[in-house]
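Only a part of the assembly is drawn; its chains keep their places, and the rest are absent.
As written, the chains take the letters A and B, and residue 1 is the first residue of each chain.
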Amino acid sequence: MWFTSDNAGPAHPNVIRAMSRAASSYSGSYGSDALTEGVTARIRELFEAPEASVYLVATGTAANALSLATLCPPWATIYCHRQSHVVDDECGAPEFYSNARLTLLEGDNGKLAPDTVAEALRRAAPQGVHNVQKGAVSITQVSERGTVYDLKTLRAIGAAAKAAGVPLHMDGARFANALQALDCTPAEMSWKAGVTALSLGGTKNGLMAAEAVVLFDPAYAWEFELRRKRGAQLLSKHRFLAAQMQAYLEDELWRSLAETANARAAQLAAGLLGVDGVTALHPVEANMLFLRLPRALHGTLQAGGAKYGEDSASMPSNPDSPTIDVRMVTNWATTRDAIEQLLSIAQS
Amino acid sequence: MWFTSDNAGPAHPNVIRAMSRAASSYSGSYGSDALTEGVTARIRELFEAPEASVYLVATGTAANALSLATLCPPWATIYCHRQSHVVDDECGAPEFYSNARLTLLEGDNGKLAPDTVAEALRRAAPQGVHNVQKGAVSITQVSERGTVYDLKTLRAIGAAAKAAGVPLHMDGARFANALQALDCTPAEMSWKAGVTALSLGGTKNGLMAAEAVVLFDPAYAWEFELRRKRGAQLLSKHRFLAAQMQAYLEDELWRSLAETANARAAQLAAGLLGVDGVTALHPVEANMLFLRLPRALHGTLQAGGAKYGEDSASMPSNPDSPTIDVRMVTNWATTRDAIEQLLSIAQS
């Protein structure tokens, strides 16, 4: 009953097998190997983006920070949701890599409304030397509150960014979970909606430590490569990143793992929301649940061995409140049994 | 016959097995797991340094850059050898992380003489506001030219740094190879010689991607942790770094792998230096050979399938020269057969 984070979950056996194969022989360093070449080609194909530049790194924070630094000069600002990962969970890595400013925007359920983005960009103009300049927009899909931007909204945000002449970054740490939620193509959820650079997650969805960055505008490629090396993010035995990603994308594994995680979250939500006093803080649209629980129920679940955390957005919480806000995260390996076990404790 | 780099070599089966075990179950994220705890304890024990702080990262460049940034403020300078990795092979990562300056010193065979270090530090004083301040010393063991500092020299450098009041960093990407060359203890080759922070390599010696940083002065610990996270170098599934390092240090595996690599280098050197016209650019003391070859011999070896690179310190080379300078690197998996095969081509 581990629901603390998708990071707590195991790695998929196919991934281990792929790494084991890659470990057994000699290969070129720093990405000059056949596995890397194959993954690059595969991602271009999956995204219907033959010109895209594809890079691998070991952490999602690196994918975000390197992307944003490449898109946005130091004297500009990145518009993003107040509750996004780049704001709350990276100890300022975007600022370290870019030296740019984050401008925090509000939005329900962890998502930015297109009008909010458009208005922020409109108010930024005119751009004299006294103000930081408008630099980029960054959105998170799945959002940090477990919700999913629909394609129409994505396209509207993409249009707002384009109208203002700034690039659009998508933090897709849970990109596959969103893909399954929307049942669309990778291209529809990225460059066709106006995304310039995508952090394509893998670690939260069954890999050990591998994320891709997909730059749909190859003009950014060389600068990204220099920033990656200079950021100490270019692995010498790069083939072990590629092996993970290759296994991930083979036979739609990434989508099926995300499908399972989403389904388990739906099952868990359906069960818990039927328990007296439990309410959802946000719609459950992918693999994360944000719930308000009666404090007694919370105690029962904890005592029963369920692992999950308080909702950091509600922290520090008031210990005298009769309720508590929590976050539960499912992953590809979450079993029906674990869900049923938790629900049976909750319903007892 | 791959001798391009120790990075080109395979990962050791024990490492794969350890990762596979770690991949099969749930675990805390970001280093709050039993494997990480075990590795930390093991490194403290091996180094006889119960107070040391131990951190894991995925690249040697990250280990170096984070260490140097923690040791040296932006307005100071890091004294290092002109041919060190931090100068030539990291695209300025030390400067990116620290914003400090590298001051390049000369020294035979890739090593700094203690007097050179002492003199540079002496000339730095007095420290007015117009100059960058003396900040840290960084040395590389095994050096980038394949040579090994003996313990007496290390201690003299450590004493020079201490006398000047600056910390000493050791880039130990090939620390195990040096340990075997000197047949000494980890403590003797680090803190007992005055090392403040050590980049302890694993990737070049049989791991996939795992390096440790050992801070012998725990006063630096919290800043290092913040810099690691902010540098996007803290892995969420940190247990996969720990699993590698745990396998590495178990039953002296790290030392036996390095022993093999060193022995193969000695065998290769002995054979090639017996070939007419071949000379050593530096003593061969660990697992790297820097040789001057007759150009014809070079052609024969390449045609025969031997893989190795030109010596980057001699690049761009003069194509009209009758000789060519090359670098050959052995690793834990280099076989006697591969050596003999290469030598038989060379001697034919």
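Going forward, a contact is a pair of C-beta atoms (placed from the backbone, for glycine too) under 8 Å apart; a residue touches a chain by one contact, two chains touch by 3 or more.
This is a predicted model, so every value here is computed, not measured.
Of the identical chains in this model, 2 are shown in place, and the full complex in the file is built from 4 copies.
Methods note: only the chains that are shown with their structure count from here on.
The geometric centre of chain A is 34 Å away from that of chain B, both derived from CA atoms. Contacts from chain B toward chain A in the complex involve residues 2, 4-5, 7-11, 13, 15-16, 19-20, 23-30, 57-62, 64-66, 90-93, 96-97, 203-204, 208-209, 226, 229-237, 240-241.
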